[in-house]
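Every protein chain except one is present and positioned as in the full complex.
Think of it as A, B and C in the order they're written, each chain with its own count starting at 1.
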Amino acid sequence: MSDNLGTTAPHVSVEPVSVMAPDGTVLDQDFVDTIPEADLVALYEAMLAQRVYDDRMIKMQRQGRLGFYLACTGEEACSYGPAYALQAQDWFYPAYREPGIALWRGMPFQAWIDNMVGNCDDPVKGRQMPVHWTARAQNIVSISSPVGTQIPQCVGSAYAAKLRGDDAVSICFFGEGTSSEGDFHVGLNFAGVWKAPAIFFCRNNGYAISTPYEKTTAAKHIALRAHGYGIRGVVVDGNDILAVIKVVREAAEWGRAGHGATLIEAKTYRIAAHSTSDDPTSYRTREEEAHWGERCPLKRLRAYLETKGLWDEAREQACITASSERVISALGVAEGKPHPDLDTVFDDVFAERPAHLQAQYSELKAHLASGQSAYKPK
Amino acid sequence: MSDNLGTTAPHVSVEPVSVMAPDGTVLDQDFVDTIPEADLVALYEAMLAQRVYDDRMIKMQRQGRLGFYLACTGEEACSYGPAYALQAQDWFYPAYREPGIALWRGMPFQAWIDNMVGNCDDPVKGRQMPVHWTARAQNIVSISSPVGTQIPQCVGSAYAAKLRGDDAVSICFFGEGTSSEGDFHVGLNFAGVWKAPAIFFCRNNGYAISTPYEKTTAAKHIALRAHGYGIRGVVVDGNDILAVIKVVREAAEWGRAGHGATLIEAKTYRIAAHSTSDDPTSYRTREEEAHWGERCPLKRLRAYLETKGLWDEAREQACITASSERVISALGVAEGKPHPDLDTVFDDVFAERPAHLQAQYSELKAHLASGQSAYKPK
Amino acid sequence: MAKMNIIQAVNDALHLAMKSDDNVVVLGEDVGKFGGVFRATVGLQAEFGEDRVIDTPLAEAGIIGAAIGMALYGVKAVAEIQFSDFIFPAYDQIVNELAKYRYRSGGEYPCPMVIRTPVGGGIRGGHYHSQSPESLFVHHAGLVVVAPSNPYDAKGLLLAAIDSPDPVMVLEPKRIYRGPDHGKNWGSHPKGEVPEAHFTVPIGKAAIARELTGEGTPVTIITYGAMVHTCGKAAEEAAKEGIDVELVDLRSLQPYDLDAIVASASKTGRVVIANEAPRMCGYAAEMSAVVTEHCFDWLEAPVTRVTGYDTPFPYTLEFAYLPDTGRVLKALRDVATYA
Partner (left out) sequence: MAKMNIIQAVNDALHLAMKSDDNVVVLGEDVGKFGGVFRATVGLQAEFGEDRVIDTPLAEAGIIGAAIGMALYGVKAVAEIQFSDFIFPAYDQIVNELAKYRYRSGGEYPCPMVIRTPVGGGIRGGHYHSQSPESLFVHHAGLVVVAPSNPYDAKGLLLAAIDSPDPVMVLEPKRIYRGPDHGKNWGSHPKGEVPEAHFTVPIGKAAIARELTGEGTPVTIITYGAMVHTCGKAAEEAAKEGIDVELVDLRSLQPYDLDAIVASASKTGRVVIANEAPRMCGYAAEMSAVVTEHCFDWLEAPVTRVTGYDTPFPYTLEFAYLPDTGRVLKALRDVATYA
């Protein structure tokens, strides 16, 4: 336990927490020792697989097989780390760049892919764009496009758990761009007053689409804002998955101990484009991208595992091949499934379908049957 | 100039700035000397008059002569101080508890009273509740009931002035309760990025209606939030008008010098009820009220003026009597004036009255003429 | 049965709900120690504690956002927004999040919670203490919206809202909180009699606040909230002139009781719709369109709206602005004599 946690008075620190240097050298062996080697390997494999999924999916989107995709390339540690650090009863509010939350916590891979396609088995029933999945069984809350809205919601869940006497913390993910929204402020302030066991995980990846950090805020660090809410504030090297695990664990302990919330700022970099709708060449340099490419979280963990003899090029290639096959095959399966049923347009608006929606449903059904609709069911 | 201003790197300080102790003892003679004695007397007279207006108006409201009133009792220094400290070209966004902005800057007293009554000469044409005046000639922006909305607007004006090369700062007033709204965050963050010559004046009077500071935020000071926006942050004794003048002047110099915004937190106390719709007896103690009553800004300045021989009980009584007569007579005049014309309902929705509003106007006019309306013009 | 005004009925409903279910939480600005600016939550914090009756910071987005999070987790939040004019900082949370949660999560995350908020004019509140925002919420699918017009319905609808699996907005007409006549007199009103036990008023069902007598030209009025009383008075006046009004009190705005509307409109063929909100794209517009679509062949006169004007809400001239008995009466005469 860091001395940052030794007291119940929240503390704000902007010295980035790191466990490994960019070249994989261990800076905090004690912490590394808390994580079984098998887990380190599993985490690396999962991040590498994610990299492969992301690359594949972007290609598929270019081929017109997906409507949209958004990768977490370079930021894998910021979702696999927290997913690993927290417990089954904890609640997650991911943004759109945290696939690791889903996949590490056990959302079925095929369901995740079905969401990318929006087919009849998509957990959200084809209602949202790709990358907006949900996983109730894993306490992972439905992803929203509007950014920041989930921050006060996460505080509500954290408070509810506390009220019920449950030992659960709630964590919310968002980018540094999102931290400019009013909901950020409102949520963190409520969390402070309520001493809610919440963790606010800000991925500072340098950009909000094209907008660089300097145009997002004049604050040196987002974590400094913790001062204004009377909660803990921590900066972490977001490309160091072990450091991420460490700070999330500490934040969870702090919350479970009844001390309240923590704002974590993870410094990382969005190596990929914002999404398949974006082209970063117009707003940043190739040098900058290359610089961060070198510091990517996979390289770092791999270097460590290799020194320990836990990883090698053969395993690397095997993992890449297996992941690639896995995603291609799942995508093929997903593409083979039909569209969600017409009912899905009118269901789940309310618990029961009211008369006016039943009437609209009948009207639309007749329209499709007439053969005059622009929509062709699949 | 305090060393707080000696550098261009914004600094956050939570040591309350004070110029006079609560008993009137001077702590910073150099600063006192920058203010002509005549001005000190004028400021005291204005604050005392304000106290009288507020007391009278509350009585009038109880007698049913006003629909609503809201006093600034105990917080007079927080509007008369900034009004004095700033310049003619500066822009003001008052909340509802800053009459000093209007009256010190020269809004005609009768117009201010006409607003309380909502008569035909009310500058807002009887469209808003009392205490929601406007004074374009003084660069004082229209008061809104929704709290916090003016904070980003103030940043817009500050930016506009900078863009035009005008030497104007913009100042926005709000309570500590209001600092919980999203607009607070959004506005201060924009100001930071834009280095806008804005001053955010937070009157921390301990309550948001019945909600005490501890339920508003877990932050020790609102001023700490400046850390999160890369702007200056200052705490001031809000019952010390000279200290208020000092920090506002410094903030204005900082802004005019191109360094950007300042968040000022003025620690004060709302001695009166929130408004004539409120009764504080259920949520706070008489002792607390008495404690702060002793520390009121009028007592403090009066003590100083008396030591200097600039004030005495005779002048006190004369001022009270004159102010009382002034407000009673103005209120009588205001009550004698007719209601705003029916046109005022349909004017100013747009620059020109469109056809549908003209039709609605004609309809209403006919209705009134029919004698069947619930409304009786005065 | 007990005599209650709307505030007491709301307070009583909250009290019952909190007592019977530990899972119910009340939150909002000044709802705790103070009991709310309209006193609707008085006594709750003393009885149920600060953890369940929460004085929140001043931030509507936080109140609704946090209540959503509670709902997702399984706690039933009843949030108060002090005045509906101040609900807009939470508009995004309500329309993009609350309304859409169940749908966008494929049914995995329903979001049952309640928002209570006082609406409407008539209390000398001017611009920002008088608005009627119902159509702005009805337009977004996913929100149940109800608007009681009396103490009985206020209690029964609020309890139904708390029991509902959907998010429900309860729009409380503040001008009749303490009585329908200039804020007085629930005592003598039949709907001022309210059972003390738990009961619900079904969501989606209108009430007939005045039935046809069979004497005179039949006309339907469709309305809700405080306007039920304005229209009721107009109906009494109109009766003297040979106009026989069936007064439909919608009670639920989303979903609404199409059967009741069609039954009345097709019977009378003459329809007046009244609401306080501005005309353009207000709830009355929807009712007008619906009546035309479903009852065209029965219509003897154009469906006619009596509404607030398309201006912000004024202060001094409030009672000129607000649709009053005289304006409803004029509309009744117009449709009754239309030929």
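Heads up, the rule we're going with is that contacts are C-beta pairs under 8 Å (C-beta built on N, C-alpha and C of every residue); 3 or more make two chains touch, one makes a residue touch a chain.
Keep in mind it's a predicted model, so treat the numbers as computed, not measured.
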item	value
Omitted chain's touching partners, listed by label	A, B, C
Residue of B:103, B:155 or B:171 in touch with the missing chain, whole complex considered	B:155
Option touching the unshown chain, where A:97, A:132, A:246 or A:259 are the choices	A:132
Contacting the left-out chain in the complete assembly, out of C:104, C:210 or C:251	C:104
Of A:14, A:27, A:42 or A:209, the one touching the omitted chain in the full complex	A:209
Selected from B:18, B:50 or B:189 as touching the chain missing from the view	B:189
For chain C, the residues touching the chain missing from this view	85, 88-89, 91-92, 95-96, 99-100, 103-104, 127-128, 135-136, 138-142, 254, 277-278, 280-286, 288-289, 292-293, 296, 299, 301-305, 309-312
Contact footprint on chain A, counting only the chain that is left out	67-68, 118-119, 122, 126-129, 132, 144-148, 177-178, 180-183, 208-211, 215-217, 277-278, 282-283, 339-340, 342, 344-346, 349, 356-357, 360, 364, 367-368, 370, 372-375, 377
Hidden partner interface residues of chain B, rising order	91, 122-125, 127-128, 132, 134-136, 141-142, 144, 146, 149, 151-161, 163-164, 170, 182-183, 186-187, 189-190, 193-194, 347-351, 354-356
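The definition used in the following text is that only the chains that are shown with their structure count from here on.
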item	value
Label of the chain whose CA centroid is most distant from the centroid of chain C	A
Mean-CA-position distance for chain C and chain B (Å)	36
For chain A paired with chain C, centre-to-centre distance based on mean C-alpha positions, whole Å	40
Centroid distance [mean C-alpha coordinates] between chain B and chain A, Å	44
Contacts with 2+ other chains: residues of chain C	56-57, 59, 61-62, 89
Where chain B touches two or more other chains, by residue	180-183, 215-217
